[in-house]
Structures are given as structure tokens and as C-alpha cells.
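Every protein chain except one is present and positioned as in the full complex.
Take a look at chain A:
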Amino acid sequence: MTTAVSFSRVSRHFGAVRAVDDVDLSIAEGEFFAMLGPSGSGKTTCLRLIAGFEQPTSGHIEIFGTKVENVPPYRRNVNTVFQDYALFPHMNIIDNVAYGLMIQGMGKAERHKAANEALELVALPGYGDRRPGQLSGGQRQRVALARALVNKPRVLLLDEPLGALDLKLREQMQDELKTLQRKLGITFVFVTHDQGEALSMADRVAVFNDGKIQQVGSPQDIYQRPQSRFVADFVGSSNVLEPDFVKQLTGKATYASLRPEAIRFVQSDGHAATVTGSSYLGGTTRVGLALGDMRINALIAADQVVPQNGAAVQISWQESELHLMEDAQ
């Protein structure tokens, strides 16, 4: 399998701030790759390094085997869908979409035909004459996507593209983006702070924190077998159990993660816990529990009885659900 993008020991410092700190990364061709992390974790800087808007302070970046230091953005066959979409307000939609082709010197009739096809691909046929200001956020997002795709990039970069959309539209766009990526076979690199989005769309996810990659793996890996407290906490809001408690269970003094939905309420033979609160989430209810000194969450199905606030309960889980994090700090 060809490697589309590879980072070897890449750092990007802004003064004393290490936005990206010694990152190694390899993204395969045709992959839907998500960079997940809180704001300021370096994921967007990594994306900008691939696009060429930033240059690494040290280390090397290769795109399809070519070292890209000193290659300006306009010579990289990589296109970006910007967080604010960055549609040009003085051009109508068709000219926005055809911009890259116009720059390449393609004739007007030809590039408008290609742009119309791209607009059809993103389900916006006939919108060419409008101005960006006349479109809704979701439509602008599709135009930005069409404007990038019309250039047939080898890698498509998406910077929080769904961040500004409301929930329903976001879910719809998630499905559409995924379908589109399968259909076109282009490598997608996707930056998001929404773990649900990363898990549902990506083939592989890299979890960023403090400029470093905490873990790379399939969504299942990341969710079920987090390698660090940060990943456990950030992805899927797993419960992190303290080493003292884990030692009593397994004999090993190490942190362990336990997913909220793995916790069952039992009548006897469980661990004693106190209910500290509950929030109704629609399909499920999240119950806050005090387990010794630890505060953990359990998710229960909507048809189950929600225990009273302050009630003493017994909880249990299957041993295989407890995931030990050997290398966690």
C-alpha cells in the first residue's frame, strides 16, 4: 500500500510553544484518517504542515514519497476544506468552484462544465449563479468541498469541516463525506475535536494532546483499548480507575479504563457505590456514581429504572471489559 503522507520526527514550534512536538505519522493512500484532539493539541498545525501553510521547525514531511520542505502550497496537489470555508465573496458559486481550474488556465466553458459536475457531486446542482452570502452554512460547506474536489487532489484535507453545522446536518454530512470518500478513493485527512465524528467516519484515528500523538489506531482500538489515561478520558469518556483499586481486582497497580456502558447494576456481589446524579440523554441515561474516592459514570438503557439520587447501589462488570493501561502516567 502506498504511503500518501508521512511525518518523520516533525516539530513545529511557535516561539516557546511546541505546537507539534516530534511527531511520526504515516497515512496510507485511500485512507480516511482522522486527527482527534482538544483545541491547541497540534492537530490543525499538522494539517497546515501537510497543506504547506506552515513549515516544520525540524523533521521531514513526505507526500507520496516526495520531500515537501520548501514546496509552496500552490505546487502541492493537496486541497483543503477550510473551517470557515473561505469562499471568495466577490465571485459566484460556479467561479468559486472553478477557481483552481481557472488558475490552471482551463477555458471558461470547460471549467464551468467541470465545476457543475462537482456541484452535482455535492448535491448542489443549479446553485452556480448564487453568491456565497446567499447560501446556508451547510450549503457553503458543500461548495467548499466541491471547490477542493474539482482539482482532483491526491490528498484532501478537512479542517473541522462540520464544526459550524447543527447536529442533524452534521450527522447527514458525516454519512455523505464517508460515501464520497469511498466513491472517489481520495485520501482524506480530517481534523476534529469531536470523538464521535472521528470514530464514526475514520478508518484510523490519531489522538493528539500537547503537540504529541497519544495513540494511532482503528476506532475500535482507540475506543476499547486506550493506551493512556488521556485517550481513555477524551475518547468516549471512559472511566479511569485508580491503581489502588485496580490492584485489589487484578493484583496489578496500574490505571485501567472501563467504559460507562459496561457497568451493570446488580442486586448482590457487586462493588458498593453511591448514586451522585443522573442525566437523561434520550436513548440512554447517564448515572454518576461515587465508587470509593472515584467518580465514574454508567450508561443505562432508557427502559431501565434509574436509581434515586443518593441511593446505595451495587455495580459490576465483566472482567474482560476492564482494560489495563500499562504505560499510562
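Going forward, contacts are C-beta pairs under 8 Å (C-beta built on N, C-alpha and C of every residue); 3 or more make two chains touch, one makes a residue touch a chain; residues count from 1.
Basically, contacts and distances are computed from a predicted model.
J.: Pick, from "ABC transporter permease", "assimilatory sulfite reductase (ferredoxin)", "Cell division protein FtsK" or "hydrogenase (acceptor)", the protein name that UniProt gives for the chain of this complex that is not shown.
T.: "ABC transporter permease"
J.: For a quick check of understanding: of A:147, A:170, A:259 or A:323, which residue touches the chain that isn't displayed?
T.: A:147
J.: If I consider the whole complex, including the chain that's not displayed, which of A:11, A:80, A:209 or A:278 touches that chain?
T.: The one listed residue touching the chain not shown is A:80.
J.: Would you mind spotting which of A:15, A:65 or A:89 touches the chain that isn't drawn?
T.: Of these options, the touching residue for the absent chain is A:89.
J.: One chain isn't shown here. Among A:42, A:56, A:100 or A:260, which residue touches it?
T.: Answer from the full complex: A:100 touches the omitted chain.
J.: In the full complex, which bits of chain A touch the chain not displayed? Write them out.
T.: So the residues of chain A touching the unseen chain are 51-53, 72-74, 78-80, 82-84, 86, 88-90, 99-100, 102-104, 147-148, 151.
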